[in-house]
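First the structure, in the form of structure tokens, and then the observations on it.
With one protein chain withheld, the remaining protein chains of the complex are depicted in position.
For reference, chains read A, B and C in written order, and residue numbers begin at 1 within each chain.
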Amino acid sequence: MKQHFDIVIVGGGIIGCAIGYYLAKENTSVAVLESQSIGGKSTGAAAGMLGAHSEYKEFKQLYPFARSSQLLYQELYDEIKELTGIDFEMKRGGLLKLAFSASEKEEMASIYKLPAIEWLNREEAKEKVSTLTTSIIGAAFLKEDVHVTPIAVCNGFSTGAQTLGAEIFEYTNVSEITKQDSQYKIKTSRGDFTAAQVVIASGVWSNYFFQNMGLTNRIIPVKGECIAAMNEEIPLKHSIFHDQHYIVPRNNGQLIIGATKKWNDWNEKPTLEGIESVIKKAKEMIPAIKDMKMTNCWAGLRPQTFDGNPFIGEHPEMKGIYFAAGHQRNGILLAPATGKMVRDLLLGNPVDKKWIEAFKVERSISKSTELEEVKL
Amino acid sequence: MKQHFDIVIVGGGIIGCAIGYYLAKENTSVAVLESQSIGGKSTGAAAGMLGAHSEYKEFKQLYPFARSSQLLYQELYDEIKELTGIDFEMKRGGLLKLAFSASEKEEMASIYKLPAIEWLNREEAKEKVSTLTTSIIGAAFLKEDVHVTPIAVCNGFSTGAQTLGAEIFEYTNVSEITKQDSQYKIKTSRGDFTAAQVVIASGVWSNYFFQNMGLTNRIIPVKGECIAAMNEEIPLKHSIFHDQHYIVPRNNGQLIIGATKKWNDWNEKPTLEGIESVIKKAKEMIPAIKDMKMTNCWAGLRPQTFDGNPFIGEHPEMKGIYFAAGHQRNGILLAPATGKMVRDLLLGNPVDKKWIEAFKVERSISKSTELEEVKL
Amino acid sequence: MKQHFDIVIVGGGIIGCAIGYYLAKENTSVAVLESQSIGGKSTGAAAGMLGAHSEYKEFKQLYPFARSSQLLYQELYDEIKELTGIDFEMKRGGLLKLAFSASEKEEMASIYKLPAIEWLNREEAKEKVSTLTTSIIGAAFLKEDVHVTPIAVCNGFSTGAQTLGAEIFEYTNVSEITKQDSQYKIKTSRGDFTAAQVVIASGVWSNYFFQNMGLTNRIIPVKGECIAAMNEEIPLKHSIFHDQHYIVPRNNGQLIIGATKKWNDWNEKPTLEGIESVIKKAKEMIPAIKDMKMTNCWAGLRPQTFDGNPFIGEHPEMKGIYFAAGHQRNGILLAPATGKMVRDLLLGNPVDKKWIEAFKVERSISKSTELEEVKL
Partner (left out) sequence: MKQHFDIVIVGGGIIGCAIGYYLAKENTSVAVLESQSIGGKSTGAAAGMLGAHSEYKEFKQLYPFARSSQLLYQELYDEIKELTGIDFEMKRGGLLKLAFSASEKEEMASIYKLPAIEWLNREEAKEKVSTLTTSIIGAAFLKEDVHVTPIAVCNGFSTGAQTLGAEIFEYTNVSEITKQDSQYKIKTSRGDFTAAQVVIASGVWSNYFFQNMGLTNRIIPVKGECIAAMNEEIPLKHSIFHDQHYIVPRNNGQLIIGATKKWNDWNEKPTLEGIESVIKKAKEMIPAIKDMKMTNCWAGLRPQTFDGNPFIGEHPEMKGIYFAAGHQRNGILLAPATGKMVRDLLLGNPVDKKWIEAFKVERSISKSTELEEVKL
């Protein structure tokens, strides 16, 4: 088994696989090491809304980065399908962000004044989705927000990367990364790997590498619990969103319903209480959902950073060590732009200074005056 | 394929299989016809509490029948294990019936004065189950109530019957039963069967045969929704019961939690609302349950009769046609006694007059003055 | 509950739902009665290849009917998506029908001379699918064959029909249909329905109604067992087919692999032997499949008729009773054309004489000289 590569990526979620894919396209020698199975953790738990607009409040000056990533999905869809046969189900239809009160409407003012976003009063909203609760006063209609099937995107990146020459090692836990001459040695359960450049893309599990490499950066898990339900009766073409909870229609009548938000909870199991609470919230948005059949439940850990921005950049001292982690609830949306940015950083291509500055590993709370702190 | 038998049983739930088993032990020529798979409907949905005492209020003068059935399980356990290798998990430990108020305690007065039943105050109850809510005032402790795994009992009867010479036909839907000379012709999806005696043991689906054979009897489905959760933390040796909801510990830390009660609902799917409500009720009994992981959900249709008693007996005019259906939420408990009674009826053995009278098919509301009407 | 309709359809598989959909579009009063859940039997078990060409040999003079149905899917895709939000995943990419020997190549001669079908030698075939076995001599490439997700099509028809005013009754078993004055009474587990016109669309379970209505027609179940496997490594854009076995790539890297062919087997469970044999066959086509992970297994009953054509038409004596059953392995492909044809028959619209003749209920072996008998 060949275990030397130019570049080794630690983490086979959607961020690691996207980086692997963009690097494989450049004919680099690249491997992805995943401790469990590809996309099996937070990626597989995500709903897949590419909410550049619905998450606008969170993005602030990062909106251009998020929007560029959203646009990348357009070309990726055909590219991945052509290369691998995988269709990651780019669902259009847009998203309705509900307002139950005048103050909720007001909070969204900044959003529904954007182009391609429209305010609907209750009657207009119910014309779009007749089963919506009558308790709303209206909804912002985000026409251009699409959603994808996250695990399919991740498998698309992974299968695509392999087709282009990359290697994927599942069930390969990285325990240590040490400098060895001019390269790095990556110790794993199945033996050592070596590489000139290493990218840490391990979501909340990146903390260990921060510590191990002398950094005080920290990523907090924010656990989200979701269910899937079978919708065999009511037509639903739009995603519905309120107060960080959502109902997302997938192909075949399956609805993804989520999500709780449990601060610093490392337990990856969905709890009875979590399930109870997402059902309750979903019923508030679409009462008829109460009669649907539950088909699955799960949980995932969102990697939260102190300022709401991911860490994307090189280790300040250890040259050749890069991080790409901490994408919060927006890992699916930001994966393509992150993959491209890391590719450019590693290959020495030009990268937008603003993004380098906003995402750099060595930023700290004091330095982030420009970035409003996210209320976690 | 041999399709003539002395006796054909229509319905492969626990009632049909119990009858098949007791008849096979007598070397009769017997077949069980099941439209789907053995035990796949209400039987598989049941929790398996053999609640002769917890359901005492419902049983009234039928308590002796229920109690005799409960006792039959003792001998069946070894018999089935020896014959088939199947262990249907006779779990002892008893049941705590919670009282949240003085009036609830009073309602149970008739129960906890029975021998082998003990009233526990809050402290005593929490000594038994330390995770019980502090909101109770106490609990009746039904020491002798055991529970079994219903699908295992049903498979035990079915495999046992086959070992003793009976034949089981799954996926065999009976569409019509007609008199033909001195016997009956049973039309099915896989051809006709013939038999001298026929037993209808189809739960709520027996209605069709009542109608088809000139009877006005009717069985109403009372849908119950349940979940299973994984308990990896708290010791739980007793079943917990309150207000028709329960938490039943199975082998391996699995908890069965149920059940809703939806009148005349034929839909066999568990709904989101049903799941939400059983979680809510379970948390009221044991708050720590909120952190457990849901592993499954399902629904079943309890066959309800007008007076709460099953129909067990011969058709008043069509000699050789028998019914054994309508066991409400007590089908698992009553299966052995029902199997034995039907065996005796078919073979001409003596049967307790009181039971014949209480369960006879041709009883009617007016006749049932002795039997208090069940509030459905 | 309203239980009178102009038209009642018995059977909620893809055929019944397609008929319901086309009738609902005409503003008729229509209900679909399904004994279990919508699409839960043979429909859900199908792989969804719309093989107008791959099944060409079977279709013969019926090729135009099959081809018209395949073309209907094009417009249905957008129509259903617009109406219900359901995307039934119309996957293009075509199908490779493998030949392992000169004689197998020869057998396909009639197919690969059709337009839009191309013969590929081994090298050309492996250029399309690099993981194909080297044991083939080549493959017919059926460029235009697409595949859909059957349960999604069925749910699309069902949700669409409901949106247009039809009613769907799940868990509603029909036990008898009798003439009552100028209409029919349909007895079910949840009470009687009445309708002027009734369509029997119950697949293999239609036999009972044939018998009950004085017809000798018979449908034989041909059981097929399938598995699903997760493909995370090899790109696969085309379906692969050989000797009635297939590998069909779905969205998200899921492969559908089937199917056995068990004559007159009513048992709906997939067996260990069936699973073993489909794995063996799949490995012969694509050896690398051996390392994939199995994610599911199931079985379905294909409704086979004596001459390979479905029964679509009115009962010869009982006016207003129609049949639409017996679509063999091609129910998914033929559903739209069947739905349209039954709509036209019921509403008195003109229907192609050739098709009426080919599919009529009262045809018999002797009459079917034009139709070559299918070797079952």
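FYI, a contact is a pair of C-beta atoms (placed from the backbone, for glycine too) under 8 Å apart; a residue touches a chain by one contact, two chains touch by 3 or more.
Fair warning: this is a prediction, and the values are worked out from it, not measured in the lab.
*Asks:* Sort through A:190, A:319 or A:354 and give me the one touching the missing partner chain.
*Replies:* Hidden-chain contact among the options goes to A:190.
*Asks:* Give the residue, chosen from B:71, B:111 or B:152, that touches the chain omitted from the document.
*Replies:* B:152
*Asks:* Touching the absent chain in the whole complex: find that residue among A:204, A:256, A:297 or A:361.
*Replies:* Residue touching the chain left out of view: A:204.
*Asks:* Taking the full complex into account, find the residue in B:163, B:180, B:264 or B:364 that is in contact with the omitted chain.
*Replies:* B:163
*Asks:* From the list C:117, C:198, C:282 or C:301, which touches the chain that is not on show?
*Replies:* Hidden-chain contact among the options goes to C:282.
*Asks:* Kindly note down the residues of chain C that lie in touch with the hidden chain.
*Replies:* 227, 229, 269-273, 275-276, 279-280, 282-283, 289-294, 297
*Asks:* On chain B, where is the contact patch with the chain that was removed from view?
*Replies:* Output for chain B: 38, 81-89, 91, 93, 149, 151-152, 155, 158-160, 162-163, 168, 231-238, 249, 251-253.
*Asks:* May I ask you to list the residues on chain A that touch the chain which is not drawn?
*Replies:* 36-37, 170-173, 175-176, 187, 189-190, 204-205, 207-208, 211-212, 266-269
Note that in this section only the chains that are shown with their structure count from here on.
*Asks:* Going by CA means, which chain is nearest the middle of everything shown?
*Replies:* C
*Asks:* How would the chain A/chain C interface be labelled, same or different, where same requires over half of its residue numbers to be shared?
*Replies:* same
*Asks:* How many angstrom lie between the CA centroids of chain A and chain C, rounded to a whole number?
*Replies:* Whole-Å distance between the two chain centres: 38.
*Asks:* Between chain A and chain B, tell me the centre distance in angstrom, where each centre is the average of that chain's C-alpha atoms.
*Replies:* Comparing mean C-alpha positions, chain B is 48 Å from chain A.
*Asks:* Two or more other chains touching the same residue: where does that happen in chain C?
*Replies:* none
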